[in-house]
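What you see is the complex with one protein chain gone and the rest in place.
Labels for the chains are A and B, by order of writing; each one numbers its residues from 1.
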Amino acid sequence: MLQNIKKKARAYSPWIFHAHAGGCNNCDIELAACFAPRYDLERMGIQLRNNPRHADILIVTGPVTKQISSSLRRIYDQVPNPKVVVACGSCALTGGVYNRDDGKPNYALAGPPEKLIPIDISVPGCPPKPESIIDGVMLALEILRKK
Amino acid sequence: MKTGLARLAKELLRNSLRPVTANYPAIPEHARPHEPGEEIRGRHRFDVEKCVGCGACQTVCSSGAISVTDSGIERVLRIDLSTCIFCGRCRDICPEEGLQLTPEVPSAQPYGDILKTFKVEHSVDLSSCVGCGRPTYPKKQIETVRMRIISNLDKVNVDSARRDMDIYLKYCLNCRRSLSYIFGTHPRKLY
Partner (left out) sequence: MNLIELIIQATLLTSASFIFGTIYNYEIRKISARLQSRRGPWLLVPKPLRKSLGTTRILQPLYDIIKLLCKETIIPPTARRRLFISAPLFALLCLVASSTIIPIGEYSALSSFDLSLVALLYLLLAVPFTLILGGSVSSSPWGIFGGQREADLMLAYETPIVIGSFTTAIMAGSMSIKEIQVAQTLSLPYLVLNPFAAAAVLLGIIGKLHLKPFDIPEAEVEIVAGPATEYSGKLLGLMEINKMLLTSVCIGLFINLFMAGGAVPGVTLNNSLTVLTYLAEGLIIVAVASLIHTLNPRFRIDQALDWYIKTAALLAAVGLCWAYILRHIYPAISG
């Protein structure tokens, strides 16, 4: 009974922190559009906070540049358990448009975020439509319910 | 200032009574484009009749998402949707209009399933060289090239072109080079 209340509360009020790890900013704009009047994530009780210590869901956008790779690991460690990591956009999945044609690594990237932090959910697209981001967040709620 | 306040009050009342929020997760049909005529670039679809497997899409792909791999007598074109940036260059350069971008946008998945659903595949058969037996070009590509040349060439040269193509389109590049004296297509034989 108490476990039920705990799981319900975790799924009913997730707070999001958005970690911007380089890139062209398009995914960030689409994520901000999710909190705009047209697609309103506040309906589900979701707040966009600016402090990783207050967050449950960490949304990573952008291919991880070398300058931010150490900060990304620290941000991940500052999010209290239970947490879910969502990789948003094709740069966060495989490096996206910043891959070289001949397969060699890019001089400025420290790899996709998968090499630094474990990822739970992927949202493809360049940039992903806000509907895809909302679907990703609903999947994250299901994972939070189980944790 | 009074008219400004009155306008503000009217606008606030209108905003609170008519929110513009789309009822998205409840009604999936609300995930449609904003204006009716807009084209959304989503998941790719290979036209099974038209695609000849030439691989032109791979040469212009902006992020290297398309890979063309030959194995045996089959050529597989694979588009990795997690690297694709949905720019549409592959659709624009396809000479046969065999690659279309549908409005279906790929949606979120758990990370472990990423390889299973995030790709689009299409395979074509390769024809083998009559001389050495190695796989050469896709059968459909050869057929399409033959038909195009025959239908566009002027009447004087059509017959000789047809005869030449019947002979050497069955061979791979290396065999064509080594057998060019026999076929009569070597440039030095002409003078």
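Annotations
The rule is short, and it goes like this: contacts are C-beta pairs under 8 Å (C-beta built on N, C-alpha and C of every residue); 3 or more make two chains touch, one makes a residue touch a chain.
This is a predicted model, so every value here is computed, not measured.
The chain not shown here touches chain A at positions 5-6, 8-14, 36-38, 40, 42-45, 49-51, 53-54, 56, 78, 80-82, 138, 141-142.
Seen from chain B, the chain kept out of the figure touches residues 12, 15-16, 18-21, 23, 25-27.
The rule is simple: only the chains that are shown with their structure count from here on.
Residues of chain B that touch chain A in their complex: 19-22, 24-25, 31, 62-64, 80-86, 105-111, 114, 118. Taken in their complex, chain A has these residues touching chain B: 37-40, 43-44, 86-87, 90, 93-101, 103, 114, 119-126, 128-136, 138-139, 143.
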